[in-house]
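In what follows, a single structure is set out as structure tokens and then discussed.
Shown here: the complex without one of its protein chains, the others still in place.
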Amino acid sequence: MENMQSNLPLIACLISLGAVLPICLFGEKRRNLREASTILAGILKLSVVCMMVPLIAGGKVLNFTFIEIVPGIELAFKVDRFGIIFALVASSLWIVTSIYSIGYMRGLHEHAQTRFYAFFAVALSTTLGVAFAGNLLTLYVFYELLSMSTWPLVTHHQDKEAREGGRKYLTYLLGTSVGFLLPAMIFCYLKSGGNSLDFSQNGFVSSFVNEPTVAIVLLLLFVFGFAKAGLMPFHSWLPGAMVAPTPVSALLHAVAVVKVGVFCIIRVFTGVFGIEFLQELDIGQIVSYIAAFTVVVSSLIALSQDNLKRRLAFSTIGQLSYIILGISLLNVYGITGSMTHIAMHAFGKITLFFCAGAIFEATGKKYISEMVGIGKRMPITMIAFFIGAMSVIGLPFAGGFWSKFYLVWGTIANEQPVLLITFLASSLLNGAYFFPIVFKAFFCKPEESLFEDKIEEAHPAAVIALSITAIGTVMLFIFPNPLFDLAKAAATQFLS
Amino acid sequence: MKVFQTIIAVVLGALLIYAEADFPAWASSKSPANAGELSQYYIKNIYDETLVPNMVTAVLADYRGYDTLFETVVVFTAGLAIFAILGTGVMREKKTAVPAPKRIYSEPPFDLIVRISTRMLVPVIQLFALYVLAHGHHSPGGGFQGGVILAASFIMLELSSDLRAEAAKLTHRMSIWLGIIGIVIYAGWGTLSLFFGGHFLDYDMLQALFPLDPLMARSHSMLIVEVGVAFTVSSIMLLIFRQLVSGGYSIPDKQA
Partner (left out) sequence: MLQHAPVIHLLAPFYAAIIICIAGMWRKETAYPIAVTALSLSLLSAVATLIKVGIAGPVIYAMGGWSAPFGIHFHIDALSALMAVLIQVVALLTAIHSRHPIHSSIGEKSYLYYPLFLLFVTGVTGICQTADAFNLYVLIEVSALTSYALIAMGEKRSVHASFNYLLVGSLGATLYLLGVGYLYLKTGTLNMQDLNFIMTTRELFSTPTIQVALILLMVGLWIKMAQFPFHGWLPNAYTWAPSPSAALMGPLMTKVMVYVMIRFMISVYGLDAIVDSMWTTWVPYLAIAGIVYGSLMALSQHYLRRMVTYIIVAEIGYMVGAAWLATELSITAAFYHVISDALMTLALFLCIAAMRVRHDIRSIHDMENIFKKMPITMVAFSIVALSLVGIPPTSGFISKWYLISAGIDAGHWPYIIALLLASFANAVIFFRIFEIGVFGKKPAEGHHHEESHDKKYLSEAPFSMLIPCLVISASIILLGIFNQPFIEMISTTISSISGGEVLQ
């Protein structure tokens, strides 16, 4: 692993920030130009990220240091394999989401679209900032900025629900980050002699913490501090945030915001504490059990939800805990599985959300009970939904199969039957809450169908977007290797 | 509430008494204020350095002249503040009268004896005020004291006779002007030494202006700044009196 100075991370991060100006200037009057700026920025961003991939796959680490902001710590980017995986996922899905948003927002004649696109761009900037962060402080800075920049998106509709949802959002996210994360971070800073909070191979906590109790408390402070990962009991903001327009739910709450949460937790495990240290003290277990609990409970709650987006939200909570469970297994399969599941779940979930939004845009339906027979009317959408569901459940022909495979393998390798059963049971539950939707959509008696027999999909841009992600999910199944090689190399590195 | 306040007062008193246990003996020559390096230096060196026998004035106007400048500024500010808050802000008395409300400007009853005796006393008082000012170097006195006596003489005059007529002789604008002049004299004198290469308020440097020896330069500079102080203090005292009495209204013309 060799270090290399590079401006690429900074450029990638700032591209979307730079897009804010044209977006605001073009405004609603020249909205085609505005949309074009977004998409152009997205393509540029993806290209810069892709430029970094070969370097990183070859084993380099790209560095960019900005300024020393606190004695001993700089705002710095340090891009490694794990970071680039996340960055790839986020930037590629931004383009798709932008296409989708065009369809969705225009189809519904939404208000304040300029504000929407502008804050979206800012949110993506901060997401990449998190992905590239080289130390805990930089991570924290961008984490907070992400919370701030997504609040206007969550409260976009500006109605009573949005206000409540927004309040919950902020209370949970700010409350945990300021209440748990900040003191934990400063504590580490002070106790480590004010040297650095850099993510290093073996973590830096080991230099000043010896007892398991302190380590556990610190670990839990971090894990709960990153409430974006949706671990219970700090998960309520996620379903609350479903008041946002679907593109927001799709990108942010399937890809950016929640994945930032689990990304940060993985960083904490691997870079702050270090896998070896955690193995020595054997404290991964606690997090495993919290995650397992979240998986089961959220799946059960999902079963009871009739609002499609809420069901998807609880499904997300469960899937996030898969990822956390994976990392807490502290072995190569678990870590690989969790990293790849970030990507797989992103593609799968975003497809599902796109479909939910398309259904709402085309028919105005939000509730599953109203969606009987919708397959006849929106076949493309529902097929995509099916593919997404398969990925989330972990069935073959969808990418999620591979990541789940690794996760399960990880539990076997650790000889933890309880966790294995958790995974399998939750897969069943996932099936239980997804399949009926698909089934009822397609295979219902003509009399039961609530829709007429003609095909009338959503706005074309939306349909294109969801098809792209569905195809992406399948492609990830057929060609998993690039992703998995990268992930495995990263995992091995964390473990060595 | 009263109980609360009583408690606070008692606590404060107790603190003060507790501290008093430790005080040096009353007027002891060995107390730090007397025997300390600072005081001893003053006692020994003031006359040699400034040719001013009155140590208090010397410390006030020279060694700690910066303090005195700002004390003067405090007086000026007080006047300005009252003028700003109370006054109508009209500096230029218009030829048309501003009618004053009846309750203000109480007309003192006409008393011949008071009026005549005041008239005879006032010049003497003013002379004494100037004496106090000028003789501050040698006896207790100085700018503040002289200025106040001067102001008191004017106030007495106004109180004993027709307030409006007397007051019209020295308008608000004039008062503020005089106040400013006083400060300008003081601060300006200090700034002059900047131009001559010394520090602010360093009278040493002004020997270039005076063809006297440096020590006399100090003594004379002190007199000059004291004059400035007197200007300010007297005019502002008068201004405050006038403002409070009139409730801020301009002095109307006699015909009003």
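A and B label the chains in the order they appear, each numbered from 1.
Note that contacts are C-beta pairs under 8 Å (C-beta built on N, C-alpha and C of every residue); 3 or more make two chains touch, one makes a residue touch a chain.
Fair warning: this is a prediction, and the values are worked out from it, not measured in the lab.
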Problem set entry | For the chain not depicted, the shown chains it touches | A, B
Seminar exercise, completed: Of the candidates B:35, B:127, B:212 or B:244, the residue in contact with the absent chain is B:35
Seminar exercise, completed: Contact residues on chain A toward the hidden chain run 28, 67-71, 75, 108-112, 137, 140-141, 144-145, 148, 151-152, 155, 157-160, 162-163, 166-167, 170, 174-175, 178-179, 182-183, 186-187, 189-190
Seminar exercise, completed: Hidden partner sits against chain B at residues 15-16, 18-19, 21-24, 31-39, 41-42, 62-67, 70-71, 73-74, 77-78, 80-81, 83-85, 87-92, 173, 176-177, 180, 183-184, 187, 191, 194, 198-205
